[in-house]
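Take a look at this one; I'll ask things after.
Partial view: only certain chains, each at its native spot in the assembly.
Per-chain residue numbering starts at 1, and chain names A and B are given in the order in which the chains are listed.
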Amino acid sequence: MKLINEETSGVFVIAVTPFDETGAIDWASLDRVTDFYFEAGADGLTLLGMMGEAPKMTQAEAIEITKRVIARAGDKPIVIGVSAPGLASIRELGQTVMELGAAGVMVAPPGSLKTDPQIHAYYGQVVEALGDDIPVVLQDFPLSTGVNISMDVLGRIIEDYPSIKMLKHEDWPGLAKISAIRDAEAKGRRRLSILCGNGGLFLSEEVERGADGAMTGFAYPEMMVAVTREMKAGNADRARDLMDVYLPLIRYETQPGLGLAVRKYVLAKRGAIASPALRKPGKSLDARSAAEVDILMDRIEKRLKEIG
Amino acid sequence: MKLINEETSGVFVIAVTPFDETGAIDWASLDRVTDFYFEAGADGLTLLGMMGEAPKMTQAEAIEITKRVIARAGDKPIVIGVSAPGLASIRELGQTVMELGAAGVMVAPPGSLKTDPQIHAYYGQVVEALGDDIPVVLQDFPLSTGVNISMDVLGRIIEDYPSIKMLKHEDWPGLAKISAIRDAEAKGRRRLSILCGNGGLFLSEEVERGADGAMTGFAYPEMMVAVTREMKAGNADRARDLMDVYLPLIRYETQPGLGLAVRKYVLAKRGAIASPALRKPGKSLDARSAAEVDILMDRIEKRLKEIG
């Protein structure tokens, strides 16, 4: 199994977990959406993140999903979210998924961390709990975690914990953070892979600032693949034209709380999953919002034809 | 002086306060940007909100700015932000600006409010402090204030405090809140004017849901004027086409913290103010970000020509 490392690039899609209307896991749809992501050009997947409804699953379900997707993905790398309230759970789940063939684990900081030294110490404890040889993705998503990681403390974490190989970047605003990391590397600090989140809202700027790609779950993953590729190929205008086509829906999908229902609605409409159902207490899209998304999807089709 | 009321509609621009490079108020630019907003079609202005750098001013400066803009605005309504840590200050500033000719005052909830009953009680105290005859705009901006106003408690506030005439709507996600308010009105509750914020990010959907227009400071106010007008005229596709042209910049400008520097940079480049300077501790746009905004502005010009 290939592991992620500090050079990993491309698009890792944050995968949804498909449920049926009763809340049971829809295993056939899990296979189908896995295929869908790779057919759209994804380089890897990330499971059991916030948008994968991980907290709503039992641990047995989480393991079963991990096994199924890894088997389906062939040699493609799968990152698994293992954030948990305690280190024992992180270690247990982390070691289990790595044995199952995961390419790395992702850990977000718990909301109880209040100061830079606490944040730094926490990642030291995580790395110690997991062992040095498990590649770690640091998820930096203050809007959701409530933990603000300054460039300062992030720099010290990068320097002190070499098994942290990747940043899932979704600070907002966050473009300056990408530039700061690349500037520090130009002065000699070790490299870090940076894949960006926030639904792709700033993807063209992010890649231009030095990001290696995207790790987010926008329901048209082909956009993220194409924008990343065009930016790297020097076709910035083409990349921006593509971004602009999808931006109205990206914007709609980044609404906190509502976003996952939008995402599943689009994926179901595109045939990637059978039902847009969320597990409770999540709710599917209401009729008014669905009508708004329908318009946005129609306009994407129309604009795609216009730009060729 | 015309006061705002529950039927007020259109676009109220959240005005910037122009400073020179030393941090002094640039009075000539204040006149110029006032004219600029009205020439772009604004129906009114809102001064001394968060994006007007109000907290960085002395009270004497705030009064002086209010006088100057009201004088310049002729018969156009000017709303003044009077949020303050205590009721005595709210009353003092509120009564002062109304005497100077303001059309209403805007009050955001203080971050210390923790529960629905506390939020309800607070607006009762505000209305009591101001007196019944000053029209109040309730600013609902949880991302910034940290106070989440449920539809439930908002409903009780509307019912109990008739001098609250307008909602500055910038909950996020917030489209359902607009629908809920209009649904309640259809069942008999008194009308509330709803002008939307968030930089215009959802303006077409907001007006479609029943909002009366926008109250935000996007640096191309003509977009907000046109989108509101086209939506109301039934030209939803045209409105969405216009939105799409500006969305890449709207998105860029809604970055918390960074947004005001973007806004002032664009306004300065458009000639509406002499300098993009923010008063300390605010910072002007760094070179990388400025280059990104330049690209976005160029693309707006290009796309505007394409859509005609």
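Following the convention adopted for this analysis, a residue touches a chain if its C-beta (ideal position, glycine included) is under 8 Å from a C-beta of that chain, and two chains touch if they have at least 3 such contacts.
Worth saying up front: this structure is predicted, and the values here are computed from it rather than measured.
Student: Going from the 2 copies shown, figure out how many the entire complex holds in this file.
Tutor: All together, the file's complex is an assembly of 4 copies.
Here is the rule we go by: only the chains that are shown with their structure count from here on.
Student: Rounded to the nearest 5 degrees, what is the angle of the rotation that puts subunit A onto subunit B, matching CA atoms?
Tutor: Going from subunit A to subunit B via C-alpha fit gives 180 degrees.
Student: Please work out the Cα centroid separation of subunit A and subunit B, and write it as a whole number of Å.
Tutor: A distance of 33 Å separates the two centres.
Student: Can you name the residues of subunit A that touch subunit B in the complex?
Tutor: Residue positions touching the partner: 172-173, 175-176, 179, 201-202, 205, 208-209, 240, 243-244, 247-248, 251-252, 255-258, 286, 288-289, 292, 295, 299, 303.
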